[in-house]
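All protein chains but one are shown at their positions in the complex.
Here is subunit A:
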Amino acid sequence: MAADVHKKKGWEVPNGSLAPGNGQHAERSESPTPGLAQGTEPGKGQSAGQEGAMFVHTRSYEDLTSPEDGGAVVRSPEERRGEPAEPTSMEQISKDFSELSTQLTGMALDLEEEMRQSQEGKLEPSPQATRHDSVLSGKEEEDVTMDTWRMHRKHVFVLSEAGKPVYSRYGSEEALSSTMGVMMALVSFLEAEKNAIRSIHADGYKVVFVRKSPLVLVAVARTRQSEQEIAHELLYIYYQILSLLTWTQLNHIFQQKQNYDLRRLLAGSERITDNLLDLMAHDPSFLMGAVRCLPLAASVRDAVSTSLQQAKAKSLVFSILLSGNQLVSLVRKKDQFLHPIDLHLLFNLISSSSSFREGEAWTPICLPKFNSSGFFHAHISYLEQEMDLCLLLVSTDREDFFTVSDCKRRFQERLRRRGVHHALQEALRTPFYSVAQVGIPDLRHFIYKSKSSGLFTSPEIEAPYVREEEKERLLGLYQYLHSRAHNSSRPLKNIYFTGPRENLLAWVTSAFELYICYSPLGTKAGAISAVNKLMKWIRKEEDRLFILTPQTY
């Protein structure tokens, strides 16, 4: 598949390590072995081969080690040589499964200890003062000298290499200019010695630095996330900025004027960045590096996809129909792939603004993973006022508005002719399914990701995770398991976690990743039979939960 082709080319360095280069040789396990075992996991497209893939699928730690990085993160050659993935096959997957129970007994004690510690840290009150409703000028910024400001669980700062503030998640950038100056001083101080600062760990806080010249991104977090995961989120923020400006323009600006105040150009985009950070704290899409589909009968989805496919134009590259943050259908130009990161950025753009509800928007947008040097033009509109169904048509030609707008009209006409309108409306009424449908009493929630398609499925988060904090706590547990499973120095394939309020199980193979959360009273044996049942259920429902036959124009 296309994704695998990329991997073979070595574009991707999965699990790129941010860990200090202490000479510890990485023993890799997230072995995305190309070609093998792909027929086994549910949710994978039937049409194997190049055209079957929806995305260029990657878990994007590669960004941290990519050449454009400017050498900020240097991996030792030994580490690189240690890369070849261990062979995996279909048999191995089934063997994995049978061995699951035996392996799980070897659950490390320190894991539990670690969890308890981080849970203690979580009990502190977290103030909910955000600036969602920021008004243009008089937006209410927090006083950065107050304790409430310090109590935020995750701060994010963006600054230029001259130390000028570009963005702060909480509090005004002006008030923080001296803080940001200190951050830049730290970065520069180490760079003078030909070193790079990656993180500072102190007092339950992680301070993570990501250097993306001409910007520096810093997070100060006391979440349970690993350093890599925080760095990954910072990269998203960087890509978010690129999507507004392009890499070329960003560099050009700072080449012209080193102490340029980038906030001038980013004015009005704070809301988009804020929204992205909030979304990352709630939506497992970002953690999984995958996209969730709206559950939809295969026949309806096919009708939608075909209608989209037929409403094409020469300049169109991607036609995307989405609802909430779920994908309904995606049609792409042959040989052009959309990276999940780019799609996440598009989802975020749409969910952060209500301005698309009116009329038809036509906006320049850079898809940084696709091409960070230029703008596409996106036609964004909702199909109907009251329906949460947004159509995104990505074109290469900025003069092509009326042609693309006509594509929308044609798409709607075809949709009407095929009479799927009603079925779509019906599906939108229940955008999430309940875990009860699976029929496993102790099962509370799960995340299943099909690696080859870059899609994942997950039920609605239900009781006892009702309050926002509880939901975030659950995602925090997944984040923790995910970071353990993908730890670059000691990756794990199976994790069984017993907590005071729930039990969790993680299972990572070359074809899929599965995380389940179930009752604390359940047994390990129960969990394993639950996994078995769950996999069967997903396979049965796969044509509803996934897009199995991606279309091209």
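The working rule: a residue touches a chain if its C-beta (ideal position, glycine included) is under 8 Å from a C-beta of that chain, and two chains touch if they have at least 3 such contacts; residues count from 1.
Keep this in mind: contacts and distances are computed from a predicted model.
Trainee: Missing chain, UniProt name, options "THUMP domain-containing protein 2", "Proteasome subunit beta", "Ras-related protein Rab-24" or "WD40 repeat-like protein": which is it?
Mentor: When "THUMP domain-containing protein 2", "Proteasome subunit beta", "Ras-related protein Rab-24" or "WD40 repeat-like protein" are compared with UniProt, the left-out chain turns out to be "Ras-related protein Rab-24".
Trainee: Using the touch definition from the top, which of A:M151, A:L265 or A:M535 touches the missing chain?
Mentor: Hidden-chain contact among the options goes to A:L265.
Trainee: Who touches the missing chain here, A:M183, A:I197, A:A231 or A:L245?
Mentor: Here the residue in touch with the unshown chain is A:L245.
Trainee: Which candidate, A:T148, A:S177, A:S353 or A:T396, sits in contact with the chain we can't see?
Mentor: A:S353
Trainee: In the full complex, which bits of subunit A touch the chain not displayed? Write them out.
Mentor: Where subunit A meets the chain not shown: residues 132-137, 244-245, 264-269, 271, 349, 353-356, 358-365, 378, 398-399, 401-402, 405-406, 409.
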